[in-house]
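Working notes, beginning with the structure itself.
Here is subunit A:
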Amino acid sequence: MTTYAFAAALFTIGLAGMALLPNLLRKLLAMNVMQVAVIVFFVSLAFKDGATVPILGQGGAPVAAEFMNPLPHTLMLTAIVVSVSTTGLALGLLVRVRSRFETLNERRLLDRLR
Partner candidate 1 sequence: MTEIVSLRPLLAVGAGLAVVLPILLSGRRPALREAWTFAAGAVQLGAALSMLPAAFAGAAHTSPALPLLPGMPLQFRADPLGLLFLTLSSILWLATSSYSVGYLRSLGLRHQTGYFAAFAAAVAAAAGVALAANLVTFLICYEVLTLATWPLVVHKRTAGVLGSGRSYLAYTLIAGQLLLGAVVWAGALAPGAQFTPGGFLAGAASDGVLRVLFVLLLIGVGSKAAVFPLHGWLPAAMVAPTPVSALLHAVAVVKAGAFGVLRLTGWVFGPDLMHDLGLSLPLAVLAAGTILMASLRALGEDHFKRRLAYSTVSQLSYIVLGGAIGTPLALAGAAFHIAAHGFLKITLFFCAGSVYAATGREHISQLSGLARAMPFTFAAFAVGALGMAGMPLLPGFISKWNLALGALDDHQLWVVALLVVSGLLNLAYYLPILRIAVFEPGDDRRVREPSAWLVAPPVFAALAAIVLGVAPDAGARFWFLAESAARSVAAHAPQFLTGGLP
Partner candidate 2 sequence: MRDVLPGLLVALPLMGAALVPLLAALSRRTTRAAALGLHAAILAAALGLFGSAAADGPIRYAVGGWPGPWGIELWFDGLSTLIAVLVAGMACFASFAQTFGADRNGAAPASTPLREGLLRGALLLLVGGLLGIVATRDVFNLFVFLEISSLAAYTLVASGEGRGAVAAFRYLLAGTAAGSLYLFGVGFLYALTGTLNMDDLAARLPSVEADAALTVAVVLIAVGLSIKAALFPLHGWLPDTYVYTPTPAAGFIAAVMAKVSAYALLRLLGEVLAGTTAGAVVLEITLWLGILGVLVGGILAVAQRAVTRMLAWSSISAMGMILIGVGMGSALAITGALFHMAAHALAKGCLFFGAGGIRTSEDGDEPGRWAGLGSRAPWTLAALTVAALSMIGIPPTAGFFSKYYLLSASIEAGGPAGIAAFAAIILSSLLATVYFLRVLEAAWFRTPGDAPDVAGDPASRPPGPVLPRPLAVPVVGLAVLVLLTGIFARPFERHVLPDWESGTARISAPAP
């Protein structure tokens, strides 16, 4: 439950940061926090008491209870890649925004867009 609540807190902080921070770069960082929250949540779903990492060692036939659930790990591998890709593209956008408007402050940007 604590891990879940931790994910919830991270998510809230990230979303709040995206909405309230004035600077676009900071919004982007807050967005990363939010994405990490989802990853934390999923990975914590994979945890099983008394189980090990989902890589088959030497030994007999594997039993489900002995290994962590590999599915959330796989999903989060994908989610991490999505997060990285989005961040990369967002940084590219910010470079362009910065060069065109010479600010990343949302309010000034909106004034200049007008």
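Convention: a residue touches a chain if its C-beta (ideal position, glycine included) is under 8 Å from a C-beta of that chain, and two chains touch if they have at least 3 such contacts; residues count from 1.
On how the list was made: all candidates are chains of the complex that A comes from, given by their letters.
This one's a predicted model, so the numbers in the text were calculated from it and none came from an experiment.
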Judged by that same contact rule, which candidate in 1 or 2 sits against subunit A in the complex?
2
Spell out the residues on subunit A that touch candidate 2 in their complex, using ranges where they run on.
11, 15, 18, 24, 27-28, 31, 34-35, 37-38, 41-42, 45, 72, 75, 78-79, 82, 85-86, 89-90, 93-94, 96-97, 99-101, 109, 113
